[in-house]
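Take this structure first; my questions come after.
Complex shown without one protein chain; remaining protein chains in place.
Lettered A and B in written order, each chain numbered from 1.
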Amino acid sequence: MIDLTVNGATTRLDIDPATPLLYVLRDDLGLHAAKFGCGLGQCGACTVLVDDQPVFSCVLPIGAIGTRKVTTVEGLGTAAKPGDVQRAFLHEQAAQCGYCIPGMMARAQGLLRKTVTPTEDELRTAMAPSLCRCGTHMRILRAVRRAAVMRGGGVVDAAEPVT
Amino acid sequence: MNRSGITRKLVWAVVALCVCVLIFAILAYRPAIATVTRPDPRLFDPALVVRGANLARLGNCVSCHQSASGRPYAGGYPVKTPFGTIYGSNITPDPATGIGAWSPTAFRRAMREGVGRDGSHLYPAFPYTHYANVTESDLGALYAFLMTRPAVRSVPPANTMIPPLGFRPLLAGWKLLFVRPQRITPDANQSAAWNRGRDIGETLAHCTACHSPRGLFQQEKRGAQAYDGGWSGGWYAPPINAHSPAVQAWTVERLDAYFRTGLSTAHAAAAGPMGSVTYNLARAAPTDVRALATYYAWQMRDAPAARLEPPLPDRQALASQGHPDGAQLYEGACAVCHEPGAAMMVAGRPALPLGTPLHEDNPRDTIQIVLKGLHPPVSPRGPYMPAFADALDDRQVAEIVAYLQMRHGTGPAWKNLEKDVAKARKEGE
Partner (left out) sequence: MSSVASRRDVLGGLLVAFSLAPSTALAQTGGGEGSGGPPTIAPDLPGTLAKFPNLDAWIRIAPDGRVTVFTGKVELGTGVKTAMAQLAADELDVAIDRIDLITADTGLTPNEGVTAGSQTLEQSGTAIANAAANVRLLLAEAAATRWGVMATTLFTRDGLVLGGQGKRATYAELAASTSLAVRARADVPRKRREARQLIGRPVPRVDLPAKLTGLPSYVHDMRLPGMVHARVLRGPSSGTQLTPELSALRRQPGVARVVQVGRFAAIVGPREWPLEQALRVANRGRWVRDPSVPALFPMPAGLLDMRRESQVINNRRDDPGARGVQQLSARYDRPYLMHGAIGPSCAVALFAEDRLTVWTHSQGVEPLRQAIAELLAIPADRVRCVHREGAGCYGHNGADDVAGDAALIARAMPGVPVRLQWSREQEHGWEPLGPAMLAQVDATLDASGRIVDWRHQVWSNTHSTRPVAAGDLLAGAEVVPPFKPTPPKPIPQPNGGGDRNAIPLYRFPNQTIVSHFLPDMPVRVSALRGLGAHLNIFALESFMDELAAAAGRDPVAFRLAHLEDPRAAAVIRQAAARFGWARYRSAPNRGRGFAFARYKNHGAYCAIALDVERVPDEGRLIVHRAVAAVDSGEAVNPDGIRNQVEGGIVQSLSWTAFEAAGHDGARRTDYDWSTYPILRFADAPRSVTVEVIDRLGTPFLGTGECAQGPTAAALANALASATGSGCEVCL
C-alpha cells in the first residue's frame, strides 16, 4: 500500500511501487494534465512538480515519492479559477495543439518557485527539457515572462518585453 | 589517515610554501611585456588559422575558456579546484578584456611558462605544464587562430582562492617544485601515428591532467602513476593504462569512434568533462584523432579487457535480493531504456553492463550519471539520459547504484554510497 499526496489530497493505492507516477496520475487518479509523450524522460510532456521540483513523472516510480507532495497542473488552478501561471498562458494564448503545455506550465511553476527574476538564459535553460513540436516556444516564453511579472518579478534581460 | 594527521600535514605544507615564497621571491618576479595594437585579423594566413583551429580543438581550449553562457573563448567558465574556483580567462582578441594586446612573445610566455602578459603567474589550472613541448610553429598557429576569433568584451568573475593562494607570486614556488618539462623525442620503434598521438596527447591535449592522480599541491603524478585515474569537476577520470577497468578492449577503432562521436558501442557515452573533449575531437583533424586513438589504445594494451573480454555478468536475481529497493527503482526509472528488449537496446545503444563506470573502483561516475544524466556530447543527435537529481533522494540514488553494481559490476562492492551521492551533488553544484 502506498500513500500518495497529489494536489493536497492523499490517496491510498494498492499498486506495484515500481509503476511510474504518470500512469497512476492518468489511470488511477483521473488526472489528465500530465501527458504521455515518450515515457523515456526525453520530452517533458509528463512533467509534474514533486516538492516544487519539476520532474518527469514517466520515469519516477511511485514507490520513490514517499511523503513528498506531488502537484499537477490540476493543482495550479481550474478552468473557472486559473492559477497565475495558467492565467499567463491564457493571456498569451500560449498553445497550439496544447499537448506539451501542461508540462511546460509545471516547469514554469518550478522555475518561478525558485526565482521570479530569472535571466533569459536561465528561463530558456529551465524550459529546455520540454519539447514542443508545434513551435509554440515564443508564446510559452512570453507566458513565463508574464507569470514572473505577475508574481512581482520579471525576466531581467527579457528577449521580448512583456506588454 | 586520521584527521589530526591531515591537519599536521597541512600545517607543514603551509610552512613549506612560505619558505618557498621567501627563497624565491626574487625569482618569482616577471616583467610585464609591452602591449601591442590588436593585429588585423585579415593579415593572418588563413591556412595558419585553420591549423590553429585544429590545435585548439585537440587542446580542448574552449572548454575552460568559454563564457558561462557558452560564448567560445570569452572566459568566465568556473573551474573548481580544491583551493578555490578559478574562472577561465577571456582569450578572444579584445584588447581591453581579452588577449588582443598580447604580442606573440607574451602569448608564447603564457603558454610555455604560465606567466601573463602583465607578469603575473597563472594558476596551473591552465595546463601550461604540458605546453613546453608545443612547437614554435604550433604556438604561432594557435596565436593566429585566437587573434582571428570575434573579439568579445567580457571580464570573467574574480577567482575565489582560499588565502593565501590569491597571492600569485606563490605560484613561482609551485612551478619550481613541480614543473619538470621533459623533452619528447620521437620513438623510432613506434609508428608515425603513435608518435603523433603521443605528441598531441602529452602536450596540447593534456590528457594526464584529468586521467592522472594529483598530489597534495595538485601537481600531477607522472612516471609510473601517470594515467592511473584522476578527478575532474566531481567526476572520476578512469585509468587509461594497464589499469583500465573497461570490460571490452579499447581498440584503436573503438577509441577513434568514441573520440569522434562521443559514443563507443562497446563501452558507453562520453560523460562529464569527457563530453566536451569529444565535442572538440569530433571537429579536429581525423588523422590527429586517429593518432590519439593509436597512442592511447597502446597505453591500454595491457589492460585486462585487452587480453580477454570477459563475459558480462547479469546477476539480476541476486541483485534484486540484495537491493530490493534499488531493483524496484530501477524497474520504474531505468528499465524502460536499459533493460534488454527496451527499444533503445534493440536499436543498439550499449548495454548497461558495458559501461565502464560500473567497473571502476569508485562509484562516482555512476552516481554522477544518475544525478545529472547524459547530454549528447558531440551533436544534438546522440546519447541522452534524463537527470534524476531532482527526482530521487540520496538514499534512492545510492540504492540504484548499489543494485546496478551488484547486478553488472566486476569490481569490489562500493561502500558508503549515500555519502558519496551527497558529495557528488555538492561538487556538481
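To be clear about the criterion, a residue touches a chain if its C-beta (ideal position, glycine included) is under 8 Å from a C-beta of that chain, and two chains touch if they have at least 3 such contacts.
Worth saying up front: this structure is predicted, and the values here are computed from it rather than measured.
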Residue of A:Val70, A:Ile101 or A:Ala148 touching the missing chain in the full complex: A:Ile101
For subunit A, residues in touch with the removed chain: 16, 18-20, 23, 26-27, 30-40, 42-43, 45, 72-74, 76-79, 82, 86, 89-90, 93, 95-102, 105, 124-125, 127-128, 130-141, 159-160
Interface with the unshown chain - residue positions in subunit B: 41, 44, 46, 49-50, 53, 62, 70-73, 148-150, 331, 335-336, 339-344, 346-347, 376, 380-384
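Simple rule for what comes next: only the chains that are shown with their structure count from here on.
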Averaged-CA centre spacing for the pair subunit B and subunit A, given as whole angstrom: 35
Contacting residues of subunit A [partner subunit B, same complex]: 17-20, 39-42, 50, 53-56, 58-64, 121, 129
Subunit B residues touching subunit A - in the complex, by the definition given at the top: 69, 325, 328-329, 331-334, 336-337, 344, 373, 384-386, 388, 390-392, 396
